[in-house]
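All protein chains but one are shown at their positions in the complex.
Order of writing sets the chain letters: A and B. Residues in each chain are counted from 1.
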Amino acid sequence: MAETTYLEAIRQALFEEMDRDPAVVLLGEDVGVYGGAFKVSAGLLERFGWERVIDTPISETGIVGAAVGMGYAGLRPVVEMQFIDFIACCFNQITNVAAKSHYLWGAPVPVVLRGPCGGGVHGGPFHSANPEMYFVHTPGLKVVCPATAYDAKGLLKSAIRDNNPVLFFEHKFLYRRIKEDLPEGDFAVPIGKAVVRRQGRDLTILSYAAMLYTSLEAAAQLEKEGIRAEVIDLRTLLPLDRDTILASVARTNKLLVVHEDTRTGGIAGEIAALVTESAFEDLDGPIRRVTSLDTPVPYAESLENYFLPNVAKVVAAARELAHY
Amino acid sequence: MSVDVIMPQMGESIFEGTITKWLKKPGDRIERDEPLFEISTDKVDAEIPAPSAGVLKEIKVAEGQTVPIQTVVAVIDTAGASAAVPAAVPAPSPAPPSTRPSAQPSTPASTQEKAAAPPAPVPSPAAPPPPQVSALTSGASPAAPAVRGNGQKIRSSPLVRRMAKEHNLNLAGIEGSGAGGRISKKDILAAMQTKPAAAAPASAAPFATPSVTPAAGPRPALPAGGGALVHPVLENAVPRERMYFGNYEAHPMTAMRQRIAEHMVASKHVSPHVYSIDEADMTRIAKIRASSKSAFETKYGTKLTFMPFFVRACVEGLRAFPTVNASVDGTTVVLHGDINVGIAVALDWGLIVPVLKNAEEKNFLGLARGINDVAERARAKKLKPEEVQEGTFSITNPGVYGGLMGLPVINQPNVAILGIGAIQKRAMVIDDAISIRSMVYLTLSYDHRVVDGAVAHQFVGKVKSYLESWNEEIL
Partner (left out) sequence: MALTLTREQHLELYYFLRLNRELEDQMARLFRQNKILGGLYSSRGQEAVSVGTAYALGPGDWIAPMIRNIGALLVRGFKPRDVLTQHMARFTSPTQGKDGTSHFGDLKVRHVVSPTSVLGDLIPVMTGIAMAGRYLGQNVVAMTWIGDGGTSTGAFHEGLNLAAAQKAALVLIVENNQWAYSTPVARQVPLRDLAGRARAYGIESAIVDGNDVIAVERAARKAVAQARAGQGPVLIEAKTMRMMGHAQHDSAEYVPKEMLALWKQRDPLDRFEKFLTRNRLWDAKTKKEIVARIASEIRADVEYAENSPFPPAELAAQGVYCEGCHTVEADWKRPKQEVMPPRSNVKPEWRIRASGETKAPRHSVHGVHSVKGDQAGAKPKSQGKSLRSRPSAKAER
């Protein structure tokens, strides 16, 4: 199979799922005729028609609310947020309606909310956000952050087939940079399972989305110094794959968490709590974080570069930890 | 009445000792100062005499076990044999931890019950009592003492504390290689290698090298533990992966070897070494020695070697140049009033530097006796701890093994060490004539922080001239 981009992998998942199940519909701003702001849904309208690929008003609360209603009626809607930054507009629909529905009254919400997140593309403070943790804090949601084309496709399929509201964060930096050979045929990647991307024994670097690549690059550099970092791709932030995390920490005894999300309240804090609670006696050093700064995402290249984690920052933190 | 037998502090920097042999068993009658057990520490191996007469009532620390200094290792009943009810001897290691009595009592109370003695004041477990307190019981678990013998806080990690507990290792005895001397996983893995008796393989499994190592090919897996690094200064110069290839055996360093390694690296790290080389004509001394040797040995009952000559010459040199007989404490130079000469003694299992105290007060015979005495006792592991301490200057003698010269590493906290090469007949030019002389290379390694070249060369020159113009009677 030809090399498939991360973006194309998402598109393929949408095509294949809509082909497979007429209950799958797509709605969002400019998803139809235009094919989506990033062209993720290009060609879907042509194939599946106006009833299944729905261009909506600029109305995130309206869109998500409607998707929840469609889910109640037995459909499996996929909602595109044009930029994930705008998900804040429909926060209430997600956290109060969708997330609580099954717990409170047994009404599943088989809805996928997907959209481009992340910085490193000079999109500025309203087109670069990583708002995943607002939702990781919300019981009832699932939060998925794929890093590879394979995972993007496989996890989106799982998300669409899931009976729960799944927030699917697509890192826009990866959209066209990541290319992989994908296997033919239908495959799904389970939600809630992390994966070891690189094996090592000196420390564990936990990461996800674009920061996976930063972490892998750092690990390659660290190996030249004799430090073998195990790199884990979380893939799903909620529910968190405790087993994989704890097993890795049991092997390496040191943990560095790298995420592009800002520092305070990032998943690193939660993971640090998890590990100290569950595996304190496996720790041979403090749990360290490399994250973005606690600021909005700035626009200028120099500012954004300073704001974001990078290989050098990860290497420095890992080195310090390895020698701790 | 019971008297506790304590693991002695065999040097300022020593905080633990390993019991290598018990010379008595419970129930045995012992006299005061009679050898009771043998220990091995980082600095010395020694025979420890009984602190009082009586009956050995209980042995608390088995052979092969390492415990912090000041630990009660045995109890002597001074009342006599009638009162003695021998307790079980702890199983010699390796023994499963569950069946093995704790190196220290789990609680002070249980000790008192066993001792059947009036309760003694129990020191706080968290703060070990000062060394001068002889009868003491530390309530701290041997696995995780909060402080070292020298009162330093032990820095480790949750993992290390768990491993220490599981493997019955004493953290106080493990040097940390982590930041700030923290004991890390690799340190405790190294300690487990050096103390295989204490290691429990089954429970050690979680810490083993992951079998998933990507580079693992046909070659054997690297030994766990990163090459037994124990001290922060002992870093690998290259990744350890590059050290294991072909056929190899990996031998953990002994404690002494580790200590030497640490000491040498630290010395090189701290002291900027400069070397002065000179040679001395030993012809005159060689003749004196040759002619007096048998008479000397007959008369005084001790061997006549070249070493007392060199020591004597050094004393003269040190008197003339006191900055060579010094230590450096940061920006303070400590000029020693005593001349305590450390003499390196090669052992089959390492190296030790016993110290001949107040060499400046001794005549030739006294020097000769003293040197021979400490050297013999070093080889017999009978040095007392104070006999390896408080050196102010050192001499090493690579010439014994034929070395023409050597450039030694300063023995801290000295600032200089003299290397003596092999005494060898060479053709020398004297008064424009070639003459056959017994020559020796003298090499002085000195700490350029406080000793400058001019002083060093004058010092060596003084030693040289004293040797060449030797005029002391030795018989």
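Assume contacts are C-beta pairs under 8 Å (C-beta built on N, C-alpha and C of every residue); 3 or more make two chains touch, one makes a residue touch a chain.
Source: prediction; values computed, not measured.
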In the full complex, displayed partners of the excluded chain: A
Full-complex contact with the absent chain, from A:E3, A:D19 or A:D294: A:D19
Touching the absent chain when the full complex is considered, from A:S59, A:T264, A:S278 or A:N305: A:S59
Among A:E3, A:E46, A:D181 or A:D294, the residue in touch with the chain that has been omitted: A:E46
Touch list for chain A against the chain that is not drawn: 19, 22-23, 25, 32-33, 35, 45-52, 54-57, 59-77, 92-93, 96-97, 100-108, 110, 139-140, 142, 163-164, 239
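In this text, only the chains that are shown with their structure count from here on.
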Separation of chain A from chain B, taking each centre as the mean of its C-alpha atoms, in whole Å: 58
Residues of chain B that touch chain A when the two form their complex: 157-162, 178-179, 182, 184-185, 206-207, 209-210, 212-214, 236, 238-241
Of chain A, residues touching chain B in the complex: 196, 198-199, 201, 225-226, 228, 250-251, 253, 280-285, 320, 323-324
